[in-house]
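The complex is shown incomplete by one protein chain, all other protein chains being positioned as in the whole.
Letters A, B and C mark the chains in the order given here, with residues in each chain numbered from 1 onward.
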Amino acid sequence: MKEGHHHRKEKKFGMVIDLDKCTGCGACMVACMAENNVPFKQNETDKLDSITWMRVYKFDNGKKFPDTEVCFLPRPCMHCEGQSGHSGHSPCVSVCPATATDYDTDSGIVSQIYTRCFGCRYCMAACPYHARHFNWWDPVWPEGMEKALSPNVSPRMRGVVEKCSFCFHRYQLAMDEIYAKGHRDFDEKVPEYQTACTQACPTDAIVFGDLNNPNHEVNQIVKPDHNHRLTGKSGNPKVFRLLERLETNPKVYYLSSREWVRRAGDNYQGEETPENYKVKEVHH
Amino acid sequence: MDSVLFPKGVKRCSLPMFLLGLIPVVLVLLWGVYAMLLCWIKGLNQTNMNDSYGFALWIWADLAVIAIGGGAFFSGLLKYVFGKDELKNIINYAVLIGFICYSSALLILAIDVGQPLRSWFIFWHANVHSMLTEVAFCLSCYFAVLTIEYIPLILENRKLNEIPFIHNMSHNMHGAMAVFAATGAFLSCFHQGSLGGVPGVLYGRPYAYREAILVWPWTFFLYTWSAAACGPCFTILVTKMTEVITRKKLVKDKVIHLLAEISGWMILTYIIAKIIDTIYWAQVTAPLMGFHWTEFFDSARSSLTYHGQWILYLEIIGCGIIPALILITKKGRQNTGALWFAVAMATLGVCINRWTMVMQPMAMPVMTFDSWNLYLPSWQEWATTILPVAYGIILIAISYRYLPIFPQESELNPSD
Amino acid sequence: MFWFSFEWIWDMGHMVFMGGLWYALGIIGLGMTYVIIKTILDTFYPDFFEPGPDDHH
Partner (left out) sequence: MKLDRRSFIAFGVGASAGVAVTPIPWKLMDDLSIWTQNWAWTPVPPDGEASYETSVCTLCPGGCGITVRKIDDRVVKIEGADGNPINDGGICVLGLSGPQLLYGPTRITSPMKKIKGELKPISWDQALSELAKKLGNMREDGKAGSLACISGSDQGTVPEIFARFLKAFGSQNFICEQSSADTYKITNQKMQGAYAAPEFDFANADYVLSFGSGLLDGWGSPVRMFQANSSWQNNNTTVVQVEPRLSNTAAKADQWIPIKPGSEADLALGMAHVIIKKSLYNNAAISRTTDFNAFKSLVLGKSLDEVQNVTGIEKKVIEKLAKDFINPKKRSVAVAGKGQGTTPGSIREIMAVQALNALAGSINRKGGVFTSRSADYINWPAIVMDRIATDGIRKKRIDEAGTGKFLGSRHLLNRLPKVINAAKGSPVEVMFIYGANPCYSMAGSKAVNKAIEKIPFVVSFSSYLDETAKKADLVLPNHTNLERYEDVYATSGINKAVIGLSRPVVQPLLNTMHSGDVIIKLANKIGGSVAKAFPWKSYKACLKQTLGNSWNPLMKNGFKTVVSSPVHSGRFNFAPLVKYSNSVVKAEGKGGENVTLILKDSIRLTNGYIGSTPYMMKTVSDKVLKTDKKKKMFYSRIEINPDTAKGLKLADGRYATITTSKGSAKVMVTCDEGIMPGVAALSRGLGHTAYDGYLKDKGVNVNNLIGPVEDPVTGLDAAWGIMAKLTRA
């Protein structure tokens, strides 16, 4: 919703995750669950019906013992900006029939309105990152454990889709605080707004902030190129995005010093490399 | 017992016989209703769908029944807009089949969504950029049209028609039918198309994604075309099946052959377009997304896997080119066996097309570290998908028994 | 769906799309209204359109 804070600069919150540092400890996953009242079941071994807004993938370089190498890759929602030229034309946002998921142009966050979602799951079909999860079951907390639920995020009911919100409630709390202090916008020096996973990560592998802010670390690492055919493509040769070639234009970036890891971020044919591949013609 | 309700000049079996015949169908229906209630009360955990397979059997069933229900709009279009008056002898049945298909689709959708009570949000909070919104709008509008087209048939029941109000109503509805049918054809073109748009716009899913013209991806046009082409085949197929079951000729061959020929040419042109689309998709669209088209199929072990390449060949050749060639040749369509085969394969073809467009994109790994997903529907999913079939049979049986569906029936089966 | 709901924007998409919807609903609605009114008149006021004793078929 546009509330008319016209003095505020448009922000584009994004994340860069250093895969060299990530040890796959899973703290980001649990921090996210605890922060966002993510429900849990007695059987979570089927990862295809396990609600994990943040999921740490583990994959290898496909080589045989002993040349095998492994990479851990935390996957939140990518908060895709969508095909270039359509700000907010994210794969999921564009397909939701009931406007239950929305692209906030002020923050670049893809939100999910649980009370409006009627569970058609079209957005899940649209998302190639499996970042969206459906509440196949009623959320049930063991007796007493619902005391640990945070009032900042409403628990979701059965039959709706949920996903990572970049801890949007924290953004709102931070903004409230900023207004309460009489400021109009984020002070660049005060990074009040962090996601729970960023905060919890014991390796400091996650850097979260405004990609539009040249003074922020996230911008300095990513060096997003907004004039590139693939909007926001990183100018840092070690930085890549998942499935960049699909033009989903994610705001979650990954950093790795290993070539095979960067290559695993997208699909390439034959001679193609992450540095050199065909892109689509510009047409609008 | 109930013979006063029968259409004029036709013979029907006795009521007990009729009811007896319906028993197995009703049992299947009840099984489906039970599964449906399970899904509503206990939730969608009753299915084998999962977060990777958010769209599955039901969405396929929706797409498929609407495609094969396309006979209603296309024959309506031919009759009311292009003036193929002969089709009036099959249009009633086409409308009935369409009505069944569309109501089934709506029912399945109502089971498929996680919060059925909120379904109206699709209208209330409509996102005009979503293909599903377009589908919902056109679908419900067209369903209204089909209902309007079906109502006069009911009103024409011998007994009902004796009531002047109903008689007049039926008469007036017939009078206005061309307007409704034209609107319906327009709506139908759109929603068949937007159903094609549903997978076609998924640019995160390389299998489904197609380049677009204006806002509509290629699949938009292919779906409309294929529904127009194969829908009448299903109408013919069901007509033929009805003839077998009732052991009566109900529609003149001339009518069937006319529809079959039009269908044949439609299928031929469609399949050419589909082949061009497939080649473009494999050679241009896929490589730009980083894929080789063979990666779209799970052919790691053999091409005969659940998601293997065989399905593509079956769809295009077995269920496209072959039926088209049969139907466009006079000899082919006039041979009963060949006609049966062709309309059955064409129907199967459009169902396979919808199947691959729903299942393959969900099953296929897009991220390099993903893997193929195998999904087999749960019995609840099967039961609720078969439910409409049972419902359709019942509705057809009742309609056939009491309503003048086939104008040529009495002529073709002169009562002794 | 309605211009007073908050997600409504007066843009091309909404105008074309919703225009199409309301247009179709309009035809269906008006058509059925016409049919019903005509039927009522035909049935209960048979003389409304063509007064005369020979109206009945």
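We take it that contacts are C-beta pairs under 8 Å (C-beta built on N, C-alpha and C of every residue); 3 or more make two chains touch, one makes a residue touch a chain.
Keep in mind the model is a prediction, meaning the values are calculated, not measured.
Asks: Which one touches the absent chain: A:58, A:183 or A:228?
Replies: From the options A:58, A:183 or A:228, the contact with the absent chain belongs to A:58.
Asks: Check each of B:165, B:265, B:341 or B:372 against the chain that is not shown and name the one that touches it.
Replies: Only one listed residue reaches the unshown chain, and that is B:165.
Asks: Given the contact definition stated above, which residue among A:150, A:172, A:215 or A:273 touches the chain not shown here?
Replies: A:150
Asks: Which residue numbers on chain A touch the omitted chain?
Replies: Where chain A meets the chain not shown: residues 18, 20-21, 23-27, 29-31, 33-35, 37, 40, 42-47, 50, 52, 56, 58, 60, 63-66, 68-72, 115, 138-139, 141-151, 154-158, 199-205.
Asks: Using the touch rule from the top, list residues of chain B that touch the missing partner.
Replies: These residues of chain B touch the chain that is not shown: 115, 117-118, 165.
Definition applied: only the chains that are shown with their structure count from here on.
Asks: Averaged over CA atoms, how far is the centre of chain A from the centre of chain B? Could you give it in whole Å?
Replies: 39
Asks: In chain A, which residues are in touch with two or more of the other chains?
Replies: Within chain A, the residues that touch at least two other chains are 99.
Asks: Among the residues of chain C, pick out those that touch two or more other chains and give their numbers.
Replies: Touching at least two other chains: 7.
Asks: Within the complex, which stretch of chain C touches chain B?
Replies: 1, 5, 7, 13-14, 17-18, 20-21, 24-25, 27-28, 31-32, 34-36, 38-40, 42-43
Asks: Could you list, by residue number, the parts of chain B that touch chain A in their complex?
Replies: It comes out as residues 43-45, 49-55, 112-116, 118-119, 121-122, 124-127, 129-133, 136, 198-199, 201-206, 287-292, 295, 361-362, 366-370, 373.
Asks: Give the list of chain B residues in touch with chain C in this complex.
Replies: Within the complex, chain B contacts chain C at residues 123-129, 133-134, 137-138, 141, 144-145, 148, 164-165, 168-169, 171-173, 175-176, 179-180, 183, 186-187, 190.
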